[in-house]
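Heads up, this is only part of the complex; the chains shown haven't been moved.
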Amino acid sequence: MAEAATKILEESLGKLVLLRLRGNRSLRGRLQGFDMHMNLVLEEADDISNPENIKQLGTIIVRGDNVVIISPSPR
Amino acid sequence: MAEAATKILEESLGKLVLLRLRGNRSLRGRLQGFDMHMNLVLEEADDISNPENIKQLGTIIVRGDNVVIISPSPR
Amino acid sequence: MAEAATKILEESLGKLVLLRLRGNRSLRGRLQGFDMHMNLVLEEADDISNPENIKQLGTIIVRGDNVVIISPSPR
Amino acid sequence: MAEAATKILEESLGKLVLLRLRGNRSLRGRLQGFDMHMNLVLEEADDISNPENIKQLGTIIVRGDNVVIISPSPR
């Protein structure tokens, strides 16, 4: 993984991140862990694909090959 | 796999997990095993893709590359 | 492959298993062999995708990357 | 490849096999060779996807990652 990507993910541990997955699914949650394949662990995750119907997911593991974009929360 | 992911899966052994697969399929079952590719074994699994028509699947093996999200049961 | 998955497949040798493949195809047959990629050999296999038009396939080899779920027959 | 799969393919050399490929294409032909990726060589192959319009293909090489199911001819 790009060194710059690892740095961003490490700095985002314990903070909110936004994920855009394949198939137009969007998730938001607190980053608890990650690996080089961009497998991610989020806490207090929400499925925000439909802003009018946000679904609470709790703690989740996201398989990296579904990830398109990871946005760390603004600092 | 992210260390945090392995930890969550190990803690979830014998407990209910929720899976979201590609193609909008959702499964629920008791986690019996997993590997680093996120291949999973579930017991007493249900296909809950259609909440109005839940299908009992019994024990199943799920091939990891279909997995999008794994949610452990709330603790 | 997860140790739990290998154990289930070994115990299922010679017994009926149900496969769900990508593209909504479902197969049923007697498990004759498998490998770590979930390539499978089934005997007396049926294509049960359409329950009203079950097709006999005889002995088949299924390429693992099409597999979504393997259900062993209830014990 | 599963040992049982290799055995079936070896026993099928020179005999008719039926292939189901991704995208609902079906082929039939005499198996002349195969490898561990399920790349296959068929002789006197026919495209039987549309039973009312069978197309003769002659000798063909099929790239393994398109293969879903291989059925050897009944013995």
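A few comments on the model shown:
We just call them A, B, C and D in the order they show up, numbering each chain from 1.
Here is the rule we go by: a residue touches a chain if its C-beta (ideal position, glycine included) is under 8 Å from a C-beta of that chain, and two chains touch if they have at least 3 such contacts.
Source: prediction; values computed, not measured.
Displayed in place are 4 chains, all sharing one sequence; the entire complex defined by the structure file totals 7 copies.
Definition applied: only the chains that are shown with their structure count from here on.
Centroids of chain C and chain D (each the mean of its C-alpha atoms) stand 19 Å apart. Not a single residue in chain A touches at least two other chains. Partner chain B is touched in their complex by these residues of chain C: 1-5, 8-9, 22, 38, 64-65, 67-72, 74. Across the interface of their complex, chain C is touched by residues 21, 23, 25, 27, 32-35, 37, 39-41, 57-63, 65-66 of chain B.
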